[in-house]
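Dumping the structure here so I can ask a few things about it.
In this view, the complex is presented without one of its protein chains, the others remaining in place.
Chain lettering (A, B and C) follows the sequence in which the chains are written, and residue indices restart at 1 in each chain.
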Amino acid sequence: MVEDVRIYGGWKDELGLKVVPSKKIGKDLYEVFIGPQHPGSGHMRITVRLDGDIIVEADPDIGYVHRTMEKLGEIRGWIKPIPLFERMAIHDACNITMPYVLAVEKLMGVEPPLRAKYLRSLLCEINRIGAHLYGFAIFGVFLGHSTMYMWAMGDREVFIELAEALTGARLTHSYPLPGGARRDIPADFPDMARRAVNYMRKRLKEYEKIFLNNPVIRSRLEGVGVISKGLAAELGIVGPNARASGIGYDVRIVEPYDAYPELDFEVPVFREGDALARTMVRVEEIKQSLRIIEQAVEWLEKNPREPIVDKYLYGKYPPLHKKIMESEGRAKLLPISAAMKVPKGRAIGRAETGRGETIYYVESDGGVNPYRVRIVTASARNAIAFKYVLPGHKIMDLPAIYGSLDYFPPESDR
Amino acid sequence: MPPKVAVKPLPKRGGLLAGVSDNLAALMIGIKYFLNPKRFSIYYPKEYPELRKGYRGFIILNKQKCISCAACARICPSAAMKMIRVPVPHPKEPEKTVMKQFPVINYQRCIFCGYCVDICPTEALYHVNYHDIVYENLAEMFWDLDTFQKEPEYPTAEEGIPVRLMIHEEYGLLKVPAREKQG
Amino acid sequence: MLQAPSRDYSSVLGLALEKAKNALSSKGIVFSVEEGKGFYDIIVEREYLVAGATALKEAGFDHVVSLTVTDYPKEKKFRLVYHLTSYLDYEIAGAIIGLGVEVPRSDRPSVPSLTQVWRSAEFQEREVYEFFGIEFEGHPDLRPLLLTPPVAELRPLRKDFVVREENIYEGVPKSG
Partner (left out) sequence: MQEGKAYVGNLDVTAKRARDILLGKVPLDKVVDWATSFSLWPVHLTTSCCSTEFAATFSPRVDGEQFGALPWVGPRQTNLIIIEGTVTKKMACAVRLTWEQMPAPKFAIAMGACALDGGLFYNSYNIVKPWQVIPIDIYLPGCPPRPETLARAIVTLQRKIRSKKVASTWVREGWRGDIEPVIPKEDLCGWAAKSI
């Protein structure tokens, strides 16, 4: 029996995998189908079996957005899968494609220039803030707190404007390339970014007052959906959800990529493991992301512009392409990119996306297509939490737990 | 400086009167924004946002620059861009015609990733900076070679005035007119 | 708990490999090691799979990151690798080690399920079951996870299920 785990009508075993009811469960359990058309995020279904209003069994039925990314990744060459994989989490676009790009870079043995690394990290952090704010907005809807939805969605637009200025698209940036990035920052970007950072810092204090410290919200989140450290490790929960349970695991520390080794930031960890801690981790992460954006922008402003693609590729650029790179900061692709070949081998690329660690296993047989792309996203690994965390809670705690796990079905279903 | 893990405590609730003071704080924020609202809603279609120059909107072909290399069609991730063969006058003997291939685009599939624009060796393709055009049937969305060379009609521009959203330290986003009023 | 300063990944990976090797050889398990970029795969025989998994779990590899299956129709086999890492063991945290087995390709291939060892493999085994048709003996709840039953019968990730890409001249309307 675990201490501090609020469970109605029974207790959980040591790890929390199994609910032991205190009384015999009645024969007539209610079976409630939640989704796929429901007020929350929508594109998934949870089948819960209820004894009274206590969840006895939960069965996540996912796959409503399974769009066959792994199969299509095998037939589209090496560059084209980047926009394809981006569709898994379009508000976290740079983060979700980074691991694939890193894996291909490992196979090809190319290293992007430092400026490109900083640019990619900058966009990744902008995306991370966007993803967390989107999570807050949806969480607000779940809890019936529509102010939070409006605020988070409104403030997310600030960071979308930033990303749009950098890449030319609101959400689907298709920004990183193996060995580089696609656009350099426009001249007015550093000022915009600084204003956005200052604004968001002020705003987070107000979020605390209206949402996080709001007694109504706190009483719905505190002690609800507790995932202990052992359970998180057993289920393989990732990202902010694991960090809320006291696991200090972040790919940016474990296997630093891009410009992260040179940036100064912290990885916030909470020990409580409940829904409130999971929410607070995201707030703290936004603060760290703001710090990273400041540093990256300062670096990009201070250092002279250089080509943002790999040296080998830049060496092959015709004069027109070089001129465009200098004047517009736009990296052109070369026709060879459409049919490029990658040396034989197996590589794992991983990155810390907004919702946690995403892993791409890329296998090449030396041809024009990847032989196998295996994608395990953060939401896919978190999906199992529904099955083991929900039982023992009241049905009204389901939205709070669902929202605090920040589960995004398209990312999970691939 | 290497990144590090920092264990943080949850924010404390304020003392004995937590329910009262936290509720009051939330209410005060509400009142503050009721009295001093920060609105940036765009009253579409009377106003529309004018997007930045580098925005990846509809893709247009400049036929004169096209060298028929088909790189754009090959890089297109969703196979929206296709090559068609059309007769063009022979460069040296004007009475003869030769078959040359040009790209056409299917906006039913285009995902506006901009790879075709970036791969084009002669900059024959370019983006326009608007994106809000809708269609009532699918056939219109397949652009033939003639349509592909013209920038599409932009009904929003005729109906509304352009605005711009500026990032502001105090307001987050601030709506300002994109152009000076004439006269 | 990970603490500063951040460590060099390749040295952690080397340490993890040593630890995994020791754990397996102390149980008398025969294995071969294959190197990938950023990870190592340890391939064992089918009868050693559960014993090897238990040994690795005791050595600190506490969860499955990815259950990676690749189909090799020419060699008539599936290569099934549980990519593992650790959260709780600070020394090897984050290093990816694969525990793999080669399964002969047939209509109803099967391997022992490792869900009892690693709970985090449960959903990924269900996924592999629907995409490749590999059955996991002893899995508590082997149903399709993502696909509908008619689509799952296609076994879509096997190499003999072919999805075709349109070429650059195809699909232009006649009038266009």
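Throughout what follows, a contact is a pair of C-beta atoms (placed from the backbone, for glycine too) under 8 Å apart; a residue touches a chain by one contact, two chains touch by 3 or more.
Since the model is a prediction, treat every value here as computed from it, not as a measurement.
Note that the undisplayed chain, when the full complex is considered, contacts A, B, C.
In the complete assembly, the contact with the undisplayed chain comes from B:C110, out of B:V5, B:C110, B:L125 or B:I167.
Of A:L72, A:L114 or A:M340, it is A:L72 that touches the chain left out of the display. Shown as candidates are A:L171, A:L204, A:I324 or A:M340; the residue that touches the absent chain is A:L171. With the whole complex as reference, residues 36-39, 41-43, 63-68, 71-72, 83-84, 87-91, 134, 137-138, 149-150, 153-154, 156-157, 170-172, 410 of chain A touch the missing chain.
Hidden from this view is one chain, which touches chain C at 143, 147-151, 154, 156, 161, 163-166. Summarising the interface, chain B meets the missing chain with residues 39-45, 48-49, 77-80, 106-112, 131-138, 141, 156, 165, 173.
In this text, only the chains that are shown with their structure count from here on.
Centre-to-centre spacing of chain A and chain B amounts to 23 Å, using the average Cα coordinate of each chain.
Rounded to whole angstrom, the centroid-to-centroid distance between chain B and chain C, based on C-alpha atoms, equals 40 Å.
Of all residues in chain C, those that touch two or more other chains are 1-3, 6, 165.
Listed for chain A are residues 76, 246, 248, 250, 253, 256, 261, 269, each touching two or more other chains.
Within the complex formed with chain C, the residues of chain B that make contact are 2-5, 7, 70, 73-74, 79, 81-84, 104, 106, 139, 142, 144. Chain B makes touch with chain A in their complex at residues 1-11, 13-14, 18-19, 22-23, 25-26, 28-30, 40, 51-52, 54-56, 69, 71, 74-77, 111-115, 118-119, 121-123, 127, 165, 167-173. Across the complex, chain A is touched by residues 1-3, 6, 9, 12, 36-39, 41, 62-66, 68-71, 83, 87-88, 93-94, 96, 118-120, 122-124, 131, 144-148, 156-157, 161, 163-165 of chain C.
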